[in-house]
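Just below is one structure, and these are the notes that go with it.
All protein chains but one are shown in place.
Showing chain A:
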Amino acid sequence: MADNAEILSGLAEIVEEVAGIDAADVSTEKSFVDDLDIDSLSMVEIAVQAEDKFGVKIPDDQLAELKTVGDAVSYIAKNK
């Protein structure tokens, strides 16, 4: 089972691929919308890729709750 650091680095790769943000800038305290400037369309793509990568389900109502990178890492860790 992957630990949180592995999830973070995997998620950062996805964010870089979809939104072009340097993976090194994707840290737990960052807000997807306010800090990383990721729009709702890109969030959908990121969620679909994260589901595939980590084998989790991220329903739409959950996705809306994942405000920061840390929120997403915790959710994935808990629901894998």
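Going forward, contacts are C-beta pairs under 8 Å (C-beta built on N, C-alpha and C of every residue); 3 or more make two chains touch, one makes a residue touch a chain; residues count from 1.
Quick note on the criterion: contacts and distances are computed from a predicted model.
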| item | value |
| --- | --- |
| Among "3-oxoacyl-ACP synthase", "NADH-quinone oxidoreductase subunit K", "Phosphotransferase enzyme family protein" or "Polar amino acid ABC transporter permease", the UniProt name of the subunit that does not appear here | "3-oxoacyl-ACP synthase" |
| Residue among A:E6, A:D34 or A:E51 that touches the chain left out of view | A:E51 |
| Touching residues (missing chain, whole complex) on chain A | 18-20, 40-42, 44-45, 48, 51 |
